[in-house]
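The other protein chains are all here in position, but one chain of the complex has been omitted.
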């Protein structure tokens, strides 16, 4: 493994131009439009829509990305994208994490990236034609229907939305919530995790199936809030499925293969989340520095008071430690594959969101009351990171996997 | 001190009937109307108003409290209220902390209680007639204007809203924010902390003055959010004061005596906050128990998984420890007076809100994603407790006072 | 329960003279001899002995305690002692916690107090005559044989030292360690937990039996160290029992009643430990204050640097919170009995030693390298407190009991 050593965490030389181009795009085409874009959004009568001006700004930036050859760089397959390694992607993701509108202008927003990856790898030609192509062109958006309100979905085997065969169709009944992105008026399709085969072994009961959102029986009940935020127009929606009938050709990969597909999507998605989280932590630290060097109390700058210098030091130390861990997890996926690298993925998923929440909270505390208000991005950042402590399973599940693996490795080495 | 030993933390025998009557009132008159009251509020076109039905419900409960002799029991002066000790009040406050509408039905909401106490102790007969009486009758509400967006108001000497004498008036210019309660349509007056005497010694520059909210030049700019929540219709408002002219007779106690008045209000207010916080922590624990005993994952109840039993144990231990500390601080105020007891007040202010935030967060984590949504009260509880880590000064200021006092005591005992 | 409310944590008026007399005894008769007593001990050729001068000092202080009527005040039974409540004892124990030689001069050292209580309550007249009387007179010392090296004795059902009937005798084989006090040359008897009835139900297999240390087959292998400390001449000894034959009359209470006896001893012992721990924490804080107000670095007193004032504040806050919890647990035992109060005992056992270890560690850190050396008492204090995180079961077992009880209470209230 000397040439692909897991500790070689350098960006590839030939990806550096792309990395620099993305940074330039963010600076020149994204940062300048963000304020206008979001301030229009706050005043819309219908929070789940876009104004013409918003679409003009957004499509303008998307076109610039297309012209610069940055569109769809995310896809890890040479035929349809740039073929980035996870490690190289991680370097780019930290930049995306600093500007909330950046990902969409490059067509690499969650959960579309995961959905496109899945369709690209396991979709039929018809599925690709109908859903992957418009997604790749940025014409529509999509969502992923996993979490359910009535069961502990940290244990995916609990999923209870039922799909029953009926002639050439599957008929689906159930309830999903925290379906991110389903609030967007352009969101047209959900990849939905269903229980299709209740009599099969525990790991073969689930399937993933394409559900167009305009199918009769699909009701978007409303947004789930995160603290008091609704994250409109993206949104985390509550959706009911009542006798939703879709053709059998909408099934992905095959009946009972839902968990198999999850392996495809989960690895990279966690890396992307965690690397963006580090961008968020860096941003929270910079905000803490800005505030604590510009305000005074008791005759001193805020940063000079009490423990604040030590708090800042610990933020920096932990950001660097988390950054190295995320890069290493990305490298492990590149070298070892998703399956062998999975403990690294669980490690960063257990480590990063919890500590980033703390870092944001510490930054808030240095801001005084402004830190938790709409005048600062910190509370929305906190809400976003807090949801990651549940997404893809709560922290506790990841620790359970890592700890049990450690025991297993010990026992294997012993014998 | 044998008969008034600080460690005798029993409720008074003669207050027990009042305590029981308040519990009964909450059960019979408050809990049954809360759901209707708040669900109407969520659907109002104008979030900063009440519907007729809401007022009917609220006034009904207030009348029942008056009939039961529970109205205004909070005032710690025998002439105008029940003359409760802080200790006895603390026992009642923990019950109030469990039902958000309870305090108002008994006319003991913040910040009105503090304002009424101040008016009762330092108000002129005219000030009492004009503002204290309608407050005591529950006809109007009030707010307290302390925090400012442009300075670190953790150091009260930084307050920069300026009051300048002009003939028989004070003319006020400045900006306040997080003015809790100013969103309520019934809120008519603000006790406003101003800098009136910039040339006096640092602790004599501030005054507190009555500002009717309908005075020309007072603009309520809008609500400050707390993690996305606006807490309508109560609200934490952003207020501008531009050439606001009030007569000199609106000054409380006298020019330059603002900090002196703060001593009156701060002690009991902190006790009330902290005791209600313990009610909130207890509620968060009960919600964690409800959830973790009713959900299953990996073939076990949630509470049986991993560290959860230990998390529950630590919640209980810390709730009991905080409860004893708050009771002791209340007793210290009763026996020693606010000034001598101030270290106890700083101790609980530094200890309680931070740990209660953690307890609520731990309860959220056991709930899965529902815990941070509008389907659970936990996120609003968290937002409320998080603001207390700034209110009356951030945690850090209270630790600074406690730590320095410890050094001072050590040096005094040594010499 | 109005007259015996659990929150009345005052010392009894009629115990105050005893409390003051103990304080006076410590100041006048114990503090002045401690330095000479311990410095002789450090230089003895045989670390497991006393010099004549040491015995002279010790017996002198014991005689003064006898003359002052302070001897054996601990026994919670009016016939043989003062009949102190647990609450009153707790106030005295915090003073004992500050001077390591104090307890022995008053005949209330661990584990003798627990052993005397057990003998007094369940001993036969012959057992009392032979062992209780010389213990009460301070002529001999004793030890308690519970923990075993080869099993996880946090679960007492694991105890494997076997006692087998043979004629009029029990014949014992097994191994014990961390037998505190067995290093003392005056230690003559062990109350030994054995498995006598392996076929009985799990809670009826254990017995407690008196084993004179000079019985053939008893070998004191050597001292167990605690972070390098051997705590000579008291010691925590490793003991082997090989075909140790004792008469059946040495059995306490009856075969299979070992756990029943544990209920007698465990409650008060934990309270005593925890209250002495608070004395230790207070001492650690005073040492931190002494050091941090007298040393300078970077042009400031140590306490003025970085987070140190906040660390001091948290030490004080937590000491006061733990003190109230220990007093409340003592009161609960007085009012409710050991059985009903047991959750309070588990709560303080889980809370106090862990936090006191941290407080001592924080005090060390303010001392620089001296803090961990023999020039400071802090490292021996740390070692002592660290053992308490295992004694009577590790922290984790106490949290397990508290957490499960909380679940049980919730489910009982619900139904």
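Which chain is which? They are A, B and C, in the order written, and residues in each are numbered from 1.
Convention: contacts are C-beta pairs under 8 Å (C-beta built on N, C-alpha and C of every residue); 3 or more make two chains touch, one makes a residue touch a chain.
Predicted, not measured: the structure shown is a model, and the values here were computed from it.
If the hidden chain were put back, which of A:139, A:165 or A:320 would touch it?
Of all options in A:139, A:165 or A:320, contact with the hidden chain holds for A:320.
Give the residue, chosen from C:17, C:167 or C:228, that touches the chain omitted from the document.
Only one of C:17, C:167 or C:228 touches the chain omitted from view, namely C:228.
Which residue from A:5, A:56 or A:340 sits in contact with the chain not drawn here?
A:5
Tell me which stretches of chain C touch the chain missing from the display.
Touch set of chain C with respect to the missing chain: 147, 149, 151-155, 158, 177-178, 224-230, 295-298, 302, 305-308, 365, 368-370, 372-375, 379-380, 382-383, 386-387, 389-390, 394-396, 399-400.
Residues of chain A in contact with the chain that isn't shown?
2, 5, 7-11, 13, 16, 285-286, 289-290, 292-293, 303, 308-317, 320-322, 324-325, 327-328, 347, 350-351, 396, 398-404, 406-407, 410-411
Touching the hidden chain in the full complex, which residues of chain B are there? Just list them.
306-307, 309-310
Convention: only the chains that are shown with their structure count from here on.
Suppose chain centres are the mean of their C-alpha atoms. Which chain sits farthest from chain C?
Centre of mass proxy via C-alpha means gives A as farthest from chain C.
Compute the rotation angle for the C-alpha superposition of chain A onto chain B, expressed as a multiple of 5 degrees.
Between chain A and chain B, the superposition angle is 180 degrees.
Distance between chain A and chain C based on Cα centroids, please, to the nearest Å.
About 54 Å separates the centre of chain A from that of chain C.
Taking each chain's centre as its mean C-alpha position, how far apart are chain A and chain B in Å?
Averaging C-alpha atoms per chain gives centres 39 Å apart.
Which residues does chain C have that touch at least 2 chains other than itself?
Where chain C meets two or more other chains at a single residue, that happens at 309-310.
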